[in-house]
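Next up is a structure, given as structure tokens.
Of the protein chains in this complex, all but one are displayed in their positions.
And now, chain A:
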Amino acid sequence: MSLAETNLDDPVVSNDDAVPKGKEQRLVTLVKRHSVVVRVTHWVTVLCLTMLLMSGLQIFNARPQLDFGIKTDFDHPPVAIDSDKVDGKARGYVRIGDHRLDTTGVLGLSNFEGRPTERAFPSWATLPGEQDLGTGRAIHFVFAWLFVANGLVYLLWGFATRHFRRDFLPSRTQWRHIGGEILDHARLRFPKGEQARQYNAIQKITYFAVAFGLLPLLVVAGWTMSPGLDAAFPFLLHVFGGRQTARSVHFLAAFGVVLFVVVHVALVLLSGLFNNMRSMVTGWYDVGQERDIHG
């Protein structure tokens, strides 16, 4: 138990199995869960992704439609956010193929400085709040550079210390029990004690997919929108099947990240906000007491 450390703030601090069951005492077993590199790069990533998303929506607003292939279809884009008048009233809508969804107030038409304004994403979701493509792009580039630099530090560190091999690849045992683990997750039963010392298989698979799949895809699709980088690396256009497909992939991957963050934050809340935040700020995580069910 060299990793375990007692918490001085709490009245009873013991990892001893001899603590009698049934007593009203809380058992706290703090383990060092996250290294300082993981903690710092995690919060830099949070800042970058927030800024990149909001400035990205500002950029998207300049041409709120998605296309596939090498060029834009101005007459019938596959996906568009727009506004029009229905019975004399301005409406905002999202159109996907032939399906139209009224999104007045949020997408297509929303209030800006108190007046209904035609804009794809609303002012509260974009950076800057007003329509300002030049500043939006500058913010996007600043945080894109920070994101990539931060990501490289994280990846180099993760490979050098075998963090990914150790913590991101599920063990044989974990693969074998993955069905039961999915059920446990669905019932919101989270591992405690010894089992909580490492990421569970669902965590490992998800973090692996985000760190090595979704986020790199997002970055490379972003590069493919650059005419300069397309000239330097022509294969980028072929990989995606055209600049407009890359733009759509960039957009959809960004919403894949949003979906991940929603689930991630929900699970952080459900499995103990304080304990999780403490581990991502100070590094120390309380693995708690083994549940009886596992006994």
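Keep in mind that, in the parts below, a contact is a pair of C-beta atoms (placed from the backbone, for glycine too) under 8 Å apart; a residue touches a chain by one contact, two chains touch by 3 or more; residues count from 1.
In the analysis below, contacts and distances are computed from a predicted model.
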Protein name, per the UniProt record, of whichever chain is missing from view ("Molybdopterin-binding protein", "Carbohydrate ABC transporter membrane protein 1 (CUT1 family)", "Sulfate transport system permease protein CysT" or "Fe-S-cluster-containing dehydrogenase component"): "Molybdopterin-binding protein"
Which residue of A:Gly114, A:Gly179 or A:Pro234 touches the chain not shown here: A:Pro234
Selected residue (touches chain absent from view) among A:Val37, A:Val79, A:Val106 or A:Val142: A:Val142
Hidden-chain contact residue, picked from the options A:Phe60, A:Phe147 or A:Tyr199: A:Phe60
Absent chain, residues of chain A that touch it: 9, 43, 46-47, 50-51, 54, 59-60, 62-63, 67, 70-72, 74-75, 127-129, 132-135, 137-139, 141-142, 145, 225-232, 234, 237, 243-244, 247, 274, 277-278, 281-282
